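What you see is the complex with one protein chain gone and the rest in place.
By letter and in written order, the chains are A, B and C; residue numbering begins at 1 in each of them.
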Amino acid sequence: MAVRAAVAGASGYAGGEVLRLLLAHPEVEIGALTGNSNAGQRLGALQPHLWPLADRVLAETTPESLAGHDVVFLALPHGQSAAVAERLVPDVLVIDMGADFRLKDAADWEKFYGSPHAGTWPYGLPELPGARAALTGTKRIAVPGCYPTAATLALFPAYAARIAEPEAVIVAASGTSGAGKAPKPHLLGSEVMGSMSPYGVGGGHRHTPEMIQNLGAVAGEPITVSFTPTLAPMPRGILATCSAKAVPGVGAEAVRAAYEKAYADEPFVRLLPEGQWPATAAVHGSNAVQVQVAYDAAAGRIIAISAIDNLTKGTAGGAVQSMNLALGLAETTGLSTIGVAP
Amino acid sequence: MAVRAAVAGASGYAGGEVLRLLLAHPEVEIGALTGNSNAGQRLGALQPHLWPLADRVLAETTPESLAGHDVVFLALPHGQSAAVAERLVPDVLVIDMGADFRLKDAADWEKFYGSPHAGTWPYGLPELPGARAALTGTKRIAVPGCYPTAATLALFPAYAARIAEPEAVIVAASGTSGAGKAPKPHLLGSEVMGSMSPYGVGGGHRHTPEMIQNLGAVAGEPITVSFTPTLAPMPRGILATCSAKAVPGVGAEAVRAAYEKAYADEPFVRLLPEGQWPATAAVHGSNAVQVQVAYDAAAGRIIAISAIDNLTKGTAGGAVQSMNLALGLAETTGLSTIGVAP
Amino acid sequence: MAVRAAVAGASGYAGGEVLRLLLAHPEVEIGALTGNSNAGQRLGALQPHLWPLADRVLAETTPESLAGHDVVFLALPHGQSAAVAERLVPDVLVIDMGADFRLKDAADWEKFYGSPHAGTWPYGLPELPGARAALTGTKRIAVPGCYPTAATLALFPAYAARIAEPEAVIVAASGTSGAGKAPKPHLLGSEVMGSMSPYGVGGGHRHTPEMIQNLGAVAGEPITVSFTPTLAPMPRGILATCSAKAVPGVGAEAVRAAYEKAYADEPFVRLLPEGQWPATAAVHGSNAVQVQVAYDAAAGRIIAISAIDNLTKGTAGGAVQSMNLALGLAETTGLSTIGVAP
Partner (left out) sequence: MAVRAAVAGASGYAGGEVLRLLLAHPEVEIGALTGNSNAGQRLGALQPHLWPLADRVLAETTPESLAGHDVVFLALPHGQSAAVAERLVPDVLVIDMGADFRLKDAADWEKFYGSPHAGTWPYGLPELPGARAALTGTKRIAVPGCYPTAATLALFPAYAARIAEPEAVIVAASGTSGAGKAPKPHLLGSEVMGSMSPYGVGGGHRHTPEMIQNLGAVAGEPITVSFTPTLAPMPRGILATCSAKAVPGVGAEAVRAAYEKAYADEPFVRLLPEGQWPATAAVHGSNAVQVQVAYDAAAGRIIAISAIDNLTKGTAGGAVQSMNLALGLAETTGLSTIGVAP
């Protein structure tokens, strides 16, 4: 019997992507689609790529419209998920694609998000040590941020293997869909095409404490993260260029070995053959992660680079992957590792 | 038992796209992958988005390497398919994604392609009147060109309904993958980003006689086509803006009715609701076609516009759709109408 | 002594481009910069590419702020120029980059713009027959629309030479800056990158009557125009693909001769050598127009194609060119024919 799924926030990019994936998921039946300002509109006008759902009309996001489903995906602005989630019955699987339940440290949450901390849910990055166990059978999932997904998968093998110093430097380029669908002047096509620009420089980006939380847990010690996000002239994709000094005595072989060990059996993370480098186009529309690592002997640094699709593995694909675990389905059900390229 | 398929020309864009689709096709098993200059290389280095095939190595394109399959896809430069096809046994299904077997008129072929005519195979555009019958059970399929697919689907309903004068004007914008993967200076990213430019202006493009053949057959009379292709700064997609004078007495209602009739039951062609216009992004990576039509009373013209993905419905998706018919499978098997957007 | 120029609407794309050009104009000194919602802001925050003006602060658009200048450029939304212009003294040169004073036919204006007709000013397309005389010494200039500039320059030589039938078909692709800087969802970078889409199809675009006015005046008879604009994934540039049936008896030589005659001495319009086709990248940031023409014998049509920068020759460059004529300066003063490419 099909799993019945509702999507709150179906008009945005995260909502659209989770619908795209659920339409291809053999065990899921799509139930209510809700929105706020777009309630009452046809999905075909808002998400013209989702032809099979073109004639569906958005309902208001209310406890009533979301009731009666097995799974509810929340694709809402930060800070709005808790109010919706608390009115859903405990035995429905609630998957929050926003930030509300990702951080464990309430002070971090308050500092970066400026509102009271709503709590912490199991973190939907199955590749992290211990994560699969925590996700199996859970009724609440906090989907990781897109940048933390990319950066954590690039760097955690180095910290897991104790070969990296606890000071990480992360520079990531994201496609514009990561900034959402609310129209703002700096996100206009005229502004972003032909331009690269940074934002949230100097430690201010909200994904920084999430990266510190992930990598610190693996490292078993506090680490610092210098994170600089940049906006790239493309609709999708994150390329995360991450580095840390190597622990004394570590060389190229140990680095390679740490990554081969970490990703030997991961269904969605591919450590590329030596000499080949990640490209966001190669994972466009897929749940795959491309990872590569190098050791720079002159600088004494480990350079680990990952490419993901920010909307798929970085948001909705990660959500579906965790949903599969929570529901007891095969983790890869309905997800593809094949990119749409060129 | 799975259909075993080989792809000749697996390193190019058409070959890569047919592999992407076949990987998702439930009835197909991928057999030999061949190339010429790239023989001996890993597919992972050539098509990094096709992770499940990354470790496959390209064989030489020879009768031996292609033997023992149920289906052979030819993704070869124009003029090379006949030599390969004639050495394949008659009961293998051969699907030519090149131009060699599309045209019925040998003189047209020789004029536009400059080589002897190889013959004519059943034409793989199932939406055309009579096409499904011709494709069912066939062992040879000529996949239409990308521009003729877009232009024919935009205009044929008008000619089928006898509401358009026999002089069509077609201006189409194509993504750069339509020009192939052989590196040429004018196809460099530096040249195409930020630029729109026409080519093959004035009737010289090789897809012109194919459009004339398609539309003339539907119209039941000779028609002329003024076709201007343009290169757009995007990797995929064709937007075809097509028009013809309306037959005297025809108005907006008759125009709409003709298109509603033509596309009432087509699984891959969607006549959009009035007021919504096609966009290539909405069909990115999918086999769907978006069509819209308007009647310009002041100019007395029917304006019909279609959007396709040039590599999917325009090449490899059309090939798989026709393959399904030839093999007796459901026509939509393994094909999606859901675009990857934004 | 320098010409002192004010720009009303300095925060938008047209305003920014006229400032970019005026900064390079040897006879102009930049005076007041005004805006409405952005009044009080530093220009450096709104137009970060205009470094020399970074510390200038926008004033409110009022008669007082615009007083005391020799030239006032109006870069305002359609319908707002008349109210501002009527409060400026008669001997200041007022250059309207909006649509308000372009159309001669009040009924056309009211039909397409839905407001009362404000009047008609000399039309700032110097290349049209008689236009230079009308612009010399004038105190009021209506700058042409971007699409009419491109389409008129592509087609008028054919109508001037009486070689084209009076039914023109125009399909044009524009960069997104033509749609302005007000943020709207369909103009987001995420939406436009990778996508081509039409709008205003079927005769509804407001530039249609302006094209009819221009070409009809040259032809000396009424003409119809079927105009389809499309949005292309690039920030700047218009490629206009225009065609009309050739008058019986006209062939390739007569077509070429008509264009050679029209553009033999134009400083900003270049008829390309045969075999070379326009590209928007080649005129990026310049006031140059690339034109090419072909005769399609099979279809009996003349195909004329132009490329312009929509913000330069299509708006602000055309404005400065006309200003030069109005002020008695050399027409090319301060304007470049050199594109910024690649």
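In this text, a residue touches a chain if its C-beta (ideal position, glycine included) is under 8 Å from a C-beta of that chain, and two chains touch if they have at least 3 such contacts.
Since the model is a prediction, treat every value here as computed from it, not as a measurement.
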Of the chains you can see, which ones touch the chain that is left out?
A, B, C
Which residue of A:100, A:191, A:210 or A:331 touches the chain not shown here:
A:191
Selected residue (touches chain absent from view) among B:98, B:233, B:278 or B:334:
B:233
Of the residues listed, A:19, A:215, A:305 or A:338, which one is in contact with the missing chain?
A:305
Consider the whole complex, including the chain that is not shown, and state which of B:26, B:185, B:222 or B:328 touches that chain.
B:185
What residue numbers in chain C mark contact with the hidden partner chain?
13, 16, 20, 23-24, 42, 44-45, 47-52, 54, 177, 193-194, 235-236, 270, 273, 276, 279, 281-286, 288, 290, 336-342
Counting contacts across the full complex, list the positions on chain B that touch the omitted chain.
13, 175-177, 179, 181, 183-185, 187-194, 233-235
Name, in rising order, the residues on chain A that touch the hidden chain in the full complex.
167, 169, 171, 173, 175, 188, 190-191, 193-199, 201-203, 208, 224-226, 228, 230, 232-237, 239, 241, 243, 245, 277-282, 284, 292, 294-301, 303, 305, 307, 342
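As a convention for this text, only the chains that are shown with their structure count from here on.
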So which chain ends up in the middle if you average the CA atoms?
B
How far, in degrees, do you have to turn chain A to put its CA atoms on top of chain C, rounded to the nearest 5?
180
When the centre of a chain is set as the mean of its C-alpha atoms, what distance in Å lies between chain B and chain C?
37
Centre-of-Cα separation between chain C and chain A, whole angstrom
44
Show the residues in chain C shared as contacts by 2 or more other chains, in ascending order.
175, 188, 190-191, 193-194, 233-235
